[in-house]
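Right, one structure below, let's go through it.
What follows is part of the complex, with its chains left where they were.
Labels A and B are assigned to the chains in the order they are written; within every chain, residues are numbered from 1.
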Amino acid sequence: MFEKILENVAAKTPLVHCITNYVTVNDCANILLACGASPIMADDSGEVVEMTSICSALDINIGTLNQRTIESMHLAGQKANQLSHPVVLDPVGAGASSLRTNAAHGLLETIHFSVIRGNISEIKTVAQGNGTTKGVDADGNDAVTEDNLEKVVAFAKGLSEKTGAVIAITGAIDIVADAEHAYAIRNGNALMSKITGTGCMLTAVIAGYCGANPDNLLDATAAAVCAMGLCGELAFDKLQKTDGGTSTYRTYLIDAMSKMNTELLNGGIKIENR
Amino acid sequence: MFEKILENVAAKTPLVHCITNYVTVNDCANILLACGASPIMADDSGEVVEMTSICSALDINIGTLNQRTIESMHLAGQKANQLSHPVVLDPVGAGASSLRTNAAHGLLETIHFSVIRGNISEIKTVAQGNGTTKGVDADGNDAVTEDNLEKVVAFAKGLSEKTGAVIAITGAIDIVADAEHAYAIRNGNALMSKITGTGCMLTAVIAGYCGANPDNLLDATAAAVCAMGLCGELAFDKLQKTDGGTSTYRTYLIDAMSKMNTELLNGGIKIENR
């Protein structure tokens, strides 16, 4: 169903500016190349405005943020907004420290994000807003299950309405929603949580897909979530045939993305409208 | 012999806060996940106190230290001490520059470390203390061999008595000692020195094992050293069956850690009391 999304990525080779963490930055660069995009990593406040200007999308990931890079995130995000480039936020660890929570909220106040992707806990933190305002009501549970799916979908739609961003909540079941439509996606494999960076890599791929499809952010995001989850499944299938462990699994995951195409995606996609 | 150590890791999934270098940080995160722990990397002074508070152990690695992160190491280390979390020091490159040597000594003055792991040269630098005091007498040789083993064991025990930390000196033969007991461990493979990060990864695993076994730091450290060395052997065995090189070896090493268990460990462990 996402033929056009993938076609645009292949045709445009979108350049993605990433201000991201140093833990998974190499994986993000490699999966961007694997998915048909091209990465630029730059985080000095003296160059991020120029760098983001020559790109098609901006990926802001707060995984190892510091005072210096927070400023760069603001500068780059504002410029990307001026240029109407898709801007994707990965609020890694929001809620775990005040610095991260406040940084995420500060970014949301000055930048319009096209997509926000995180686990349910990070997205809830984002939703709670700064200061005393509770903002969108977040479901109390920390995992998306069949039981609370409807509530999480409603939460995601509400947050999208509030922020204007497509909301991607990833976990055992993934939710991708704008204010009016939502997808529930059941691709993926539990082993993805045993390697670092699957979330960061997904966010980078979302930025790449959105960079090539700026007029269809909901579907671009959903396609990236499906593709990444399916790569997790394909990598697991391959791992079963060897006696590899988690590091081999990481290799197979990125390998799978470098071979992803519409036929593979449509053959393995597990998505429903909600 | 380390059944309980591994059981506790599996049961607790200890969260390890790493302030570490950007060269091997991805490998450290992945091997922590592989060994049954969970990593948090954060180095901004504005969040390290909160981050270390929600963890079970702290890993301080000075591999690419800078003025900003040295301050963060002090703040996190002191907080971890207040909370009685195990704190592990990897004095990467201590002795190679004044900044590193002084940073290591400065950290040792304000933080009580649970474990200090390095090669013989780094540990000697740590032992010499700040300023003119020579402190614990270090053996003159730069490799641990059968010939100087007894002297190095005595040195390690002395340094442990002085610092209160378990001392892990790794090389062809590994020594793990507290003030009264020492282990000599002969697991490992020479190829481990042909990939970057085996030392950093080991320190991270030690932090994970200690985080789950705060009351048995000597055995937790020894178990981690044995496990890592055995992974190096298992990875080498597997490499012999393929025509892989050093990058494949790195993959196999982390793979092996993701499959390590008590049965494997007890089947391959090469440890003796000294």
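FYI, a contact is a pair of C-beta atoms (placed from the backbone, for glycine too) under 8 Å apart; a residue touches a chain by one contact, two chains touch by 3 or more.
It should be emphasised that the depicted structure is a prediction, and the values quoted were computed from it without experimental measurement.
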Query: How many copies of the one sequence build the whole complex, if 2 are shown?
result: 3
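In this section, only the chains that are shown with their structure count from here on.
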Field: When chain A is superposed on chain B by its C-alpha atoms, the rotation angle in degrees, nearest 5
entry: 120
Query: Counting in whole Å, what is the centre-to-centre distance of chain A and chain B, each centre being its mean C-alpha position?
result: 34
- prompt: Hey, which residues of chain B end up touching chain A in the complex?
  reply: 22, 25-26, 29-30, 33-34, 39-44, 46-47, 50-51, 54, 68, 250-259
Message: So in the complex, the part of chain A that touches chain B is made up of which residues?
response: 21-24, 26-27, 63-67, 93, 96-100, 194-197, 244-248, 250-251
